[in-house]
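Excluded from the complex is one protein chain; the other protein chains are retained at their positions.
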Amino acid sequence: MTEPILNVLAERYASPAMCDLWSARGKVRMEREFWIAVLKGQRDLGLKIPEGVIEAYTAVLDEIDLEDIRRREAVTRHDVKARIESFCALAGHEHIHKGLTSRDLTENVEQLQVLRSLELIRFKSIAVLHQLGELAERTRNQVITARTHNVAAQPSTLGKRVAMFGQDLLCAVERLDDLLLRYPVRGLKGAVGTQLDQLTLFEGDVEKVRALEKRVVDHLGFSRLLHNVGQVYPRSLDFDVVSCLVQLASGPGSFAKTLRIMAGHETASEGFAKGQVGSSAMPHKMNSRSCERVNGFHVILKGYLGMAEGLAGDQWNEGDVSCSVVRRVMLPDAFFTLDGLFETFLTILKQFDWYEAVIARENQHYFPFLATTTLLMQAVRAGAGREAAHEAIKEHAVSTVLDLRQGKIARNDLVARLGNDPRLGLDHDQIESIIENAAALTGAANLQVEQFLADTEKLTNTAPEARTYQPGDIL
Amino acid sequence: MTEPILNVLAERYASPAMCDLWSARGKVRMEREFWIAVLKGQRDLGLKIPEGVIEAYTAVLDEIDLEDIRRREAVTRHDVKARIESFCALAGHEHIHKGLTSRDLTENVEQLQVLRSLELIRFKSIAVLHQLGELAERTRNQVITARTHNVAAQPSTLGKRVAMFGQDLLCAVERLDDLLLRYPVRGLKGAVGTQLDQLTLFEGDVEKVRALEKRVVDHLGFSRLLHNVGQVYPRSLDFDVVSCLVQLASGPGSFAKTLRIMAGHETASEGFAKGQVGSSAMPHKMNSRSCERVNGFHVILKGYLGMAEGLAGDQWNEGDVSCSVVRRVMLPDAFFTLDGLFETFLTILKQFDWYEAVIARENQHYFPFLATTTLLMQAVRAGAGREAAHEAIKEHAVSTVLDLRQGKIARNDLVARLGNDPRLGLDHDQIESIIENAAALTGAANLQVEQFLADTEKLTNTAPEARTYQPGDIL
Amino acid sequence: MTEPILNVLAERYASPAMCDLWSARGKVRMEREFWIAVLKGQRDLGLKIPEGVIEAYTAVLDEIDLEDIRRREAVTRHDVKARIESFCALAGHEHIHKGLTSRDLTENVEQLQVLRSLELIRFKSIAVLHQLGELAERTRNQVITARTHNVAAQPSTLGKRVAMFGQDLLCAVERLDDLLLRYPVRGLKGAVGTQLDQLTLFEGDVEKVRALEKRVVDHLGFSRLLHNVGQVYPRSLDFDVVSCLVQLASGPGSFAKTLRIMAGHETASEGFAKGQVGSSAMPHKMNSRSCERVNGFHVILKGYLGMAEGLAGDQWNEGDVSCSVVRRVMLPDAFFTLDGLFETFLTILKQFDWYEAVIARENQHYFPFLATTTLLMQAVRAGAGREAAHEAIKEHAVSTVLDLRQGKIARNDLVARLGNDPRLGLDHDQIESIIENAAALTGAANLQVEQFLADTEKLTNTAPEARTYQPGDIL
Partner (left out) sequence: MTEPILNVLAERYASPAMCDLWSARGKVRMEREFWIAVLKGQRDLGLKIPEGVIEAYTAVLDEIDLEDIRRREAVTRHDVKARIESFCALAGHEHIHKGLTSRDLTENVEQLQVLRSLELIRFKSIAVLHQLGELAERTRNQVITARTHNVAAQPSTLGKRVAMFGQDLLCAVERLDDLLLRYPVRGLKGAVGTQLDQLTLFEGDVEKVRALEKRVVDHLGFSRLLHNVGQVYPRSLDFDVVSCLVQLASGPGSFAKTLRIMAGHETASEGFAKGQVGSSAMPHKMNSRSCERVNGFHVILKGYLGMAEGLAGDQWNEGDVSCSVVRRVMLPDAFFTLDGLFETFLTILKQFDWYEAVIARENQHYFPFLATTTLLMQAVRAGAGREAAHEAIKEHAVSTVLDLRQGKIARNDLVARLGNDPRLGLDHDQIESIIENAAALTGAANLQVEQFLADTEKLTNTAPEARTYQPGDIL
């Protein structure tokens, strides 16, 4: 076979920064840095490493020949051994990996990939929140007909709707921040977790082994260390990570579904600059392709979570590698997916458009119905009998709906009907004014947007460059 | 239909405390307390509530007639309305639920059930950790043959193995603690989240609405409040909760699987007091029925997580009730499952037994192989040539394994073979002593157990009654 | 604890027929029938069963005291033993369950519950298909604006849309029929699947053991028998069953989502008889509560599939009971869920309503855009230059869309604009007539509905009573 099959998620959707973290080459480089860090630590703590050895390894750090490694793996049927051999052959020494098992290497390096990826995801999340804040700001005065059960329910504002989905993401970022503070690394624990091999190397000197482990963990950039592990760290940590990714996709997911519905009503759209249209042939057709893709990414993420679930709580004794092939797929692909989702979603937010005139028509159509409780209250204040007024409103509302559905009328004329009914004691202008005020019946929406902006601002201050982050072009 | 179908998880496995939190009666009572709290708040903040009304509702708080509610729901096809009517009919007033939508009631009360359940789960988790600590303490000196790939790898201790699975749970409890600190409640937000109805009741006085909401949230016992929601709180919070439950099951899950494997080797068992046997007919048969059940519970939990996944990120506009039937099933059942798992697991820990003589036989069988690297080192120190010694060890180890598998020998005689080989320059006693010391080659296992005990103790101090918690009898 | 926690799915949504199949009492009865069938078979094949024994058991078949069984289980910690004891105590004999293991009983009886439930589900599926056919027939002439990406795409008919979702269900019923033909039962295989105990009873006479097994399998109503099993049948069969249930929910799921979207446009609704409205207060509010519930049921089903996945491919040796608690929950609850879904969906179909006038307005709004390719063709036929005509159409379509979105016009006036443009060479009436014919541009929709009706009819003939099946009232 000649043509390689590429990773679709990496090639089409994820950002270069995320791809770099999970590329074969990137990982080999991280491993080599890890080996050198261990070697230096071992030397500094008293192990005899001949002069020039560390320098020799360092000199070939970037000479990464994936094909050579592949060939060696085909022989040894052991991927770590292949990478050790390849590095040693280049350096002309055999000093790395002393007192290490394969897992001492791979567990820590993979956790490093996870940590770095989580940090990148945090950055993207904040970029998204910042854009959501901008959008909520821009749309906070756009009164809309809010819907429950997908049917008109009460007035709200578009900005409030945006902030509502932003709230979902805010909650998820809080979880991510908790995770980043907690996320502990496995460290140098040996074949079954007892640190026997390092202890043997250091002739039983526990303090030296601890010092070495601390150096390496510091090198990796972790602040917390697991104490009791076997060959592997608990796979429930992978589950913790991937379930956090799924949660981060929830706010964008709901936003995207809602925008797909709004596009169906032509009240808003993704991806078309103001004044533009869908296509010249079908100018009305504002296909929410990117929103659909966001929802697709969410489905994919849940699949990877299923894989993470399959590993957690399934450790036999001190561990094995039944998780290996799963993690090779699940970890990078879950990060590629959420990264691609955020890239796509940022483009949606950047190009989001809404159509005031269409929204106004929708409001005109529904506000008379939504304002009936207010009308009743005003009618009673103006002197009408409560029961009579209630009956009048009910009659007219029902008959207006029926006439609309049966095509007897083309537009909602409830205002006129009520204005003509003496039982309410309100004239047409009074009613019209109440309905227009209905537009103002958006309750605390504006204050809530304010709160969202403040929360977002506070978070963005922890990663200020996220304010100006620009997503890559999407396919 | 005559015989009701009972909830299997509640009836067979969950504790009474957990069942109470989710019983129909318990929920109705929480709702009524909520309504009265709102009513009191509304009165104190200036709404006119006639004399005696609150007292009338309070007087019938516990008169809960589920059949009456059911009958009313069959008519109204609306469960909340049915419960309002039933309470009002008893009190002889119609003052509750003012300015509330159904979701103002149900969202908050359901989050209260979740919060209380999480607190109960935290308590149980700590009880489990405490028992794991006790067991690790009891077994810290029991040297075992640790296994990777389910095959003998290096010596360790049973206590370390216990601590290793405890570490998994410790990580999950940290996540739970983060969640408990974060978990925010929806509050009184009205039909589409804008608080319009309460604002209308209080004639636009935002401060009063905020004060009312604060009172109610305090009543429920939440410390954090969501600001931007629609009809519902983001369902990603349910996902956060259920995924946390799944994670809490991971440590017990791995422990149970490993104990099932150990029972297969007769090195340990669940559920038989010291000196007892499986059954008189099949005394060797130590069926790990409870461990199997723990693993089964874990599978169930993952199913409920699948339901939670199906809801997160699927909010249309300001929300609907497509989540309703799912949450009716998923929330209680997920908590029943984990509660049942912990009850079962506590019984396992209480009755856990291990068989020193069988473990000793296993160690005798494997330690000669596991000690080969140490033997090599000692032989070289004693003057043997490294290559010759390595070759000798390799030859004898391989031939011993082959002879064992082919039945030529019945017990591992590697020690004798090596003692007879001049290439090593070690006599039989020297070798025997090294092998016996292999038992001591458990590295930092003991120190790691120490660390686990310290971590567990610290956590248990936050819930000291967990130390003496006794699980219910299991079926 | 006093109040039992009921199974929500059974109590609120499933039909009595389905509940009966999974009730504790129903299962005990099936087991007793199974024991008697085995006993009779053993007697007929030569085992000595004293006179009157079978009669004694038969006499107490229906004396089922669940509380007695529960008490016995609390003592024995073994549910099957408890049920044997209870039956024997009533009969005054100890002859049942000879040469049987627990699993010989439970596997077969549970497979019987599955088989009967699948048959009931098949019946319901056909009832649903029949109603879909009726609805497709009623709506086959209702031209609609079909949507892709939730945006107007081409004309179709409502009947075709119904048939499209029906097609999904048709495919799933074909799978169900395949499954029903294949579904094999475990039979009397003994503790590890070798039939040792029955062979011992019959002193090694293989033919007699086979004959006994055949009798019992016939009694259960299975046509196929597994030959090679262990203690349990392969759990992949449960996965086969539950995944089939999930698939059956797909067509109704897509129908329900689409109807929720249509309700948002007021083009159709569930659950309101012609001429009725949502509620007197909010007459426009056609909440798709039942459709939302159907989508919720689908989410639940997928959760149970997750449980089935957790069991398949996880058999250790000849099997254990780690699947036991999972199957206690998953099997009944999955069937209750799909049964409840079908009951709800049948009510939706019965009460489905659509609003011709609203649909007509939607068609009027979109058909001018959808007909542009036809207009171009006709213009060219009428002598216009292709490029000029294309340019004219494009210009007017784009400006019409922009004017609509910007509120400059309230209704689509593309027809008038095109009529006034000499480049097309078509007058207003010609264009109007083409647009009106657009309504006829529904391609093969009608023929496709025809095909659906034929396919459905053919299937319904295999279960003719499904034609008149009426769902229970829904909450």
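Going in written order, the chains are labelled A, B and C, and every chain counts its residues from 1.
FYI, contacts are C-beta pairs under 8 Å (C-beta built on N, C-alpha and C of every residue); 3 or more make two chains touch, one makes a residue touch a chain.
Remember, it's a predicted structure, so these values are computed and weren't measured experimentally.
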| item | value |
| --- | --- |
| Among B:Asp104, B:Glu292, B:Asp421 or B:Asp455, residue touching the chain not depicted | B:Glu292 |
| Residue in contact with the excluded chain [from C:Ala163, C:Val326 or C:Ala379] | C:Ala163 |
| Residue of A:Val60, A:Ala89 or A:Val321 touching the missing chain in the full complex | A:Val321 |
| Hidden-chain contact residue, picked from the options C:Phe87, C:Phe222, C:Phe336 or C:Phe452 | C:Phe452 |
| Residues in chain A touching the chain absent from view | 1, 3-13, 16, 19-20, 22-25, 73-74, 77, 79, 260, 287-289, 292-293, 295-300, 302-307, 310-311, 316, 320-326, 328-330, 332-333, 336, 473-475 |
| Residue numbers in chain C that touch the chain omitted from display | 146-150, 153-156, 160-161, 163-168, 171-172, 174-175, 178-179, 182, 184, 190-196, 199-200, 206, 209, 226-231, 234-237, 239-240, 243, 246-247, 249-254, 257-258, 261, 295, 298, 302, 305-306, 309, 312-321, 374, 441-445, 447-449, 451-452, 455 |
| Positions on chain B where the hidden chain makes contact | 147-153, 260-261, 263-266, 275, 277-278, 280-289, 292, 306, 355-358, 360-361, 366, 369, 372-373, 394, 397-398, 400-402, 404-408, 410 |
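Following the convention adopted for this analysis, only the chains that are shown with their structure count from here on.
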| item | value |
| --- | --- |
| Fraction-based call for chain C against chain A, same above half, different below | same |
| Chain A and chain C: spacing of chain centres that average the CA atoms, whole Å | 33 |
| Approximate Å spacing (C-alpha centroids) for the pair chain A, chain B | 26 |
| Junction residues of chain A - those touching two or more other chains | 147-150, 153, 261, 306 |
